[in-house]
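One chain of protein is taken out of this complex; the other chains stay put.
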Amino acid sequence: MEFSQITISAALPEFILISLALVMVLIAAFAKQTETDGEGSIKLVRTLSLLGYFAAFLALFSVPDGRIVLFNELFAVNDLVIYMKGLILVGAFFASWLVSEQWGEGVDRPEFHLLVLMAVIGMLLMVSANNLISLYMALELQSLPLYVVAAMRTSSLKSSEAGLKYFLLGALSSGLLLYGASLVYGFSGSTNFEAIASSLSGGASVGMIVGMVFLLSGLAFKISAAPFHMWTPDVYEGAPTPVTALFAIVPKVAGMTLLMNVTYSAFGNITDQWMQILIALSVASMIVGATGAIMQQNIKRMLAYSSIAHMGYALAGLAAGTSEGASAVVIYMTTYVFMGAAAFGVIMTMRREGTPVEKISDLAGLSASHPLLAAAMMVVMFSMAGIPPLAGFFGKWYVFLAAVNAGLIPLAVIGVLTSVIGAFYYLRIIRLMYFEDSDAPLDDGASHQNRMILIISVGFILLFFFGIGTLSQEAVSIVSVYF
Amino acid sequence: MLSSVFFYLFAGICCLAGLMVVSSRNPVHSVLFLILAFFNAAGLFILLNAEFLAMLLVVVYVGAVAVLFLFVVMMLDINYSELREGFQKYRSLGLLIGAVLLVELFATFFEYSGNVKSLPSPGAVHNTKALGQVIYTDYIYLFQLAGLILLVAMIGAIALTLRKRSGVRKQVIADQNSRTRAETVKLAKVETGAGVKEAS
Partner (left out) sequence: MIEHWLIDLAWMIATILAVVVPLLIAVAYLTLAERRVIGFMQLRKGPNVVGPFGMFQPFADALKLMAKETILPAGADKVVFIIAPMLTFVLALVAWAVIPFDAGLVLADINVGILYLFAISSLGVYGVIMAGWASNSKYAFLGALRSAAQMVSYEVSMGLVIINVLICVGSLNLSDIIEAQRDMWFALPLLPMFIVFFISTLAETNRAPFDLPEGESELVAGYFVEYSSMSFALFFLGEYANMILMSAMTTVLFLGGWLPPFDFAPFTWIPGPIWFVLKIMLCLFVFLWVRATTPRYRYDQLMRLGWKIFLPFSLIYVVLTAGFLMAFDKLPVIGG
């Protein structure tokens, strides 16, 4: 294999992050021995990883336009992939930025940032996967560090439970995915996406469809679409809050892009078959997400159900199987990242007497004690509920429009209904913040980076209205690679 | 002729051992049967002229992975009858899922037309070399990716289990070696019957 200019520039973000990760391994290993508590090394590692995400983001602009296939056709880059990689890097930047060095909960160690960086590398490679083998390997590279960071708070039983649950179910889903992949390979004779697509030009055999179902189930687990969502609430609740923030913001983007890649490029010739699966997943996720969140007392748990619902809406766009639907997914995931960052920007300032609190009832009376924070949370909640003219509304609007135009009217109707149910619990938080009093107000003093993240992401949500025209055109052009 | 006899021998023992893994009452026996299954799988590889893979299977899975399995299983103190009760509770559901999978498997089996490319013939190059030639060229991407995954697994295992304990005195061999006689040994003249005074 030749290591040409194009190889380097097309995979530059990954090269940067991988070399940085290797350097960080050494820092994490050796800085600790010399220092008493590793305080200095965690700061260094965190700064390095933030710089790395930034550098990788810049490096994305060096990636040549059009479709490039590298490394013996195992790795592919196109406009959609580049956009999604950018989104992942932004999300990862937010998630790492949110964690201050003194957060505690077991994440105040250099290994945390290192593992997150590894997971982000996995996500970038996952998005670029062009072969069932590289898909699986990248997926594992993404999942393994996430299992570990979920259990990072070794002193907490809940965190260990979260890690273990996530690991066991994740391993099961990887098994499903592999089983499916082996069937697909068996019936198509290749693991390459293009070769699979061309073998399907004459329609699919039973084995192929069975394989595809398993493959999609495995991927659905990774984006926590119902009925493969069981792990989500427990993991979100048990994991340390910064880890939950990471889970809520980034991996779903990678998973959704991968799902898009697989369905549109590998199985692009049998749209009718996978459409039914995606519709079922979408409906189930929307219903589970909307109804499950109602009774929750813990805000992390509630956001877990909310993310299940969000995945349901995004899947509705994917299920449309049209260029319009795909571009709607792109828009939806964009808004999703910023809403997630904003929501956790608020949650991670919630402290009472120095210790983090995570009950929904702790938000009571927030408008009186912290008016700005309450306003930010209100914007986020309105956006998640889909109230115009906020970002979340446009995401839903494009998705449902695509579903209707593709003839999936029942799907769109269910989507609108579940949005209404969902609005109930988003609005409940606003009611708590504005119309109820609290005897013990939360601590003051959001950290500097929390404020910055809130300003950026809430600003994005508020001003999304002005950029939507450009974004939607852009989205249509970047998904054109598949149509 | 002979190779097909051996094929059925290895395959048969492999399947039987696999069955015993799930059905034997004692978990240590399960692991031992698992090892037997690995062995027979290695035998099957040899019949395919893939002796390198066969040896690797034995070295890696039998020689290392299964040893750790055995370790863990032997150390665990689990009440297996309780586990079995839990198993009974979900047995009907498990059987249902198993049946569905079996039907699907049969459906795919009968549909199969066999459009997989046949195995590349070993030819003049023996398979260790052949593997080396593709792993480090065509599949270098996957090779490196696998390396990263293993690195992550290692870091993760250390991050989860390493705990700093206070009050532990560790042996630092460099310190021990760098000690000189002058700073550690002090000769004192002890008078008979007086004993050693303070070793200042």
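Note that the chains are named A and B in the order they appear, and that numbering of residues resets to 1 at the start of each chain.
Here, a residue touches a chain if its C-beta (ideal position, glycine included) is under 8 Å from a C-beta of that chain, and two chains touch if they have at least 3 such contacts.
No experiment lies behind these values; they were computed from the predicted model shown.
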- Message: Quick check: which displayed chains does the absent chain contact?
- Response: B
- Touch criterion as defined above, residue of B:17, B:32, B:145 or B:159 at the omitted chain: B:32
- Message: Can you say which of B:47, B:70 or B:140 touches the chain missing from this structure?
- Response: B:70
- Out of B:52, B:112 or B:143, only one touches the absent chain, namely B:52
- Query: In the full complex, which residues of chain B touch the absent chain?
  - Reply: 26, 28-29, 32, 35, 51-52, 55-56, 58-59, 62-64, 67-68, 70-71, 74, 124-126, 128-129, 171, 173
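The criterion applied here is as follows: only the chains that are shown with their structure count from here on.
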- Query: Between chain A and chain B, what is the gap in Å from one C-alpha centre to the other?
  - Reply: 32
- Under the touch definition given earlier, write down the residues of chain A that touch chain B in their complex. 1, 18, 21, 25, 28, 70-72, 74-75, 109, 111-112, 114-115, 118, 121, 125, 133-134, 137-138, 140-141, 144-145, 147-148, 151-152, 154, 163, 183, 185-189, 199, 205-207, 210-211
- Query: For chain B, which residues are in contact with chain A within the complex?
  - Reply: 104, 107-108, 111-113, 115-117, 137-142, 145-146, 148-149, 151-153, 155-156, 158-160, 163
